[in-house]
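For this view, one protein chain was removed and the others were kept in their places.
Then we have chain A:
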Amino acid sequence: MSATTKKTVLYCGVCGMPPEYCEFSAAKKKCQEWLSSKYPEEHERLYGDAAITEKLAQTNLSEDKAAKEAARMEKAMSKEEARMARELEKKMSSRVVIKRVERNKRKCVTSVQGLEIFGVDLKKTAKNFANHFACGGSVSKNPQGQDEIVVQGDFSDEILELILKMHPEVPKDNIEQVEEKKSKKKAPGAVGA
């Protein structure tokens, strides 16, 4: 075969674009940190003094306009950062609920809600559960319109463990286990189990 012409392109570990485009990324600062720690020469080439002078020469905006533009970018950036912080907070405060739902006396299903907020692929995870427990597992919409994983059988504890193992990004404290009885017992405690 003839000499290879395929180029290998470096992509930013934060935003996924070639690093030369990171200046347009919402996570610009993180991108820069990533590049300087992983590829210092590339960082120097893009953000070093020489690069900045060149960029200034390139831009055809008047200085006044450039300053305004910079201020605007700065504002947008801080907004974006605030948004990311909010999102993280939302993530940290949201719960994953593992619910045991009784279908009749002997049978029940286990539903898992809220995993998607942590970026977990529901379909794949449902399949995984199904394989793991040798039972039916699927993704379905609950009455509130949210997607949830439904597994046939009572696997509440096992699922908790499996989630902790497979998705360390989900904090243990955010996972909640609940039981849902189909109908309320008429007089709880009246009859011994």
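To be clear about the criterion, a contact is a pair of C-beta atoms (placed from the backbone, for glycine too) under 8 Å apart; a residue touches a chain by one contact, two chains touch by 3 or more; residues count from 1.
The rule is simple: contacts and distances are computed from a predicted model.
Q: Identify the UniProt protein name of the omitted chain, choosing among "E2 NEDD8-conjugating enzyme", "Translation machinery-associated protein 20", "DNA-directed RNA polymerase III subunit RPC3" or "Geranylgeranyl transferase type-2 subunit beta".
A: Going by its UniProt entry, the chain not pictured is "Translation machinery-associated protein 20".
Q: Which candidate, A:29, A:107 or A:123, sits in contact with the chain we can't see?
A: Residue touching the absent chain, from the options given: A:123.
Q: Per the definition of touch given earlier, which of A:17, A:117 or A:162 contacts the omitted chain?
A: Checking each option in A:17, A:117 or A:162, the one touching the absent chain turns out to be A:17.
Q: Which parts of chain A face the unshown chain closely enough to count as touching?
A: Against the left-out chain, chain A lists 1, 4-9, 15-18, 20-21, 24-25, 54-55, 58-60, 121, 123-124.
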